[in-house]
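One protein chain is absent from this view; the other protein chains keep their places.
After this line comes subunit A, so read on.
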Amino acid sequence: MEFVSQNWIPGNFKSVPDTGRTVQIPSKLPEDIELSHDVVQHGWTPITTTTSVLGVVFESGVALAADTLTSYGSMACFQNNPRILTVNQNIIVAAAGEYSDYQFIRDVVEEKVRTEKSLNDGISMKPKALHTWLSRVLYNRRTKMKPLWSTFLVAGIQNDVPFLGEIDKLGTAFVDDQIASGYGAYLALPLMRKAIDEKREKFNSKLTKDEAVDLLKKCMEVLYYRDARSHDKYQIGIITKDSVEVQNLALKPRWEVAKLVQGYE
């Protein structure tokens, strides 16, 4: 990445990527185009969006879940857009919000990883580093009022300890054992907190890997029934000290109960 020299202002760091969406100025304007008040400057709103992501820490690692749907407004536009990224053997990242902003960050992160690999010194990025880096990038862009409209969940293993953190589009960053964004924060997070608290109170231990994955599957099902922007195909990314895997899964929704709902005929 190129280091652009600029005046230092608080919250402004030299290595922060600042491309992304800007107005494309054509080299020459066709004569027949009328420039008038009907040229609308659109507001900065997300266009192609993805819904909740979930993350949960278990005894030996972290699991993330996100479906593969990218919506265009209310249209289920792209149904096979994965958004769990394997950064390296230490980190997986999942994103929610504007898909193009995720793609932009993914490209930059992949370049960082390539640069690291080419150094060939055996040192690779750790999750806390990426979590902090993302928080600075997103905060920098929000301070310029040009936000990257995405929420990121960073999961990984740092010094043999599982790590899970979130960064939202403002740069609000925090760490917890269970995190959900969007609708997941309302529908899935209580289920996740309940499962984790019960396990801790009854057995004084954390979830096992299988319990964590089952919990995420249940949450994805609950979300599929009530979140209109969710999808039945989803991915679960699991990272432990020894392995990184991303599973492609599909729900088997049961809609036979739907006819029991009364009053909307």
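As a convention for this text, a contact is a pair of C-beta atoms (placed from the backbone, for glycine too) under 8 Å apart; a residue touches a chain by one contact, two chains touch by 3 or more; residues count from 1.
Everything that follows uses one rule, which is that contacts and distances are computed from a predicted model.
**Q** Which listed name, "Exosome complex component RRP40", "Protein MAK10 homolog", "Proteasome subunit beta type-1" or "Integrator complex subunit 15-like isoform X1", is the one UniProt assigns to the chain that has been left out?
**A** Result for the unshown chain: "Proteasome subunit beta type-1".
**Q** Check the options A:83, A:112 or A:142 and report the residue that touches the missing chain.
**A** A:142
**Q** Just the residue numbers, please: which parts of subunit A touch the chain that's not shown?
**A** On the subunit A side, contact with the omitted chain comes from 10-11, 21-23, 25-29, 34-37, 39, 41, 43-45, 135, 139, 142-143, 145-147, 166, 168, 170-176, 179, 185-186.
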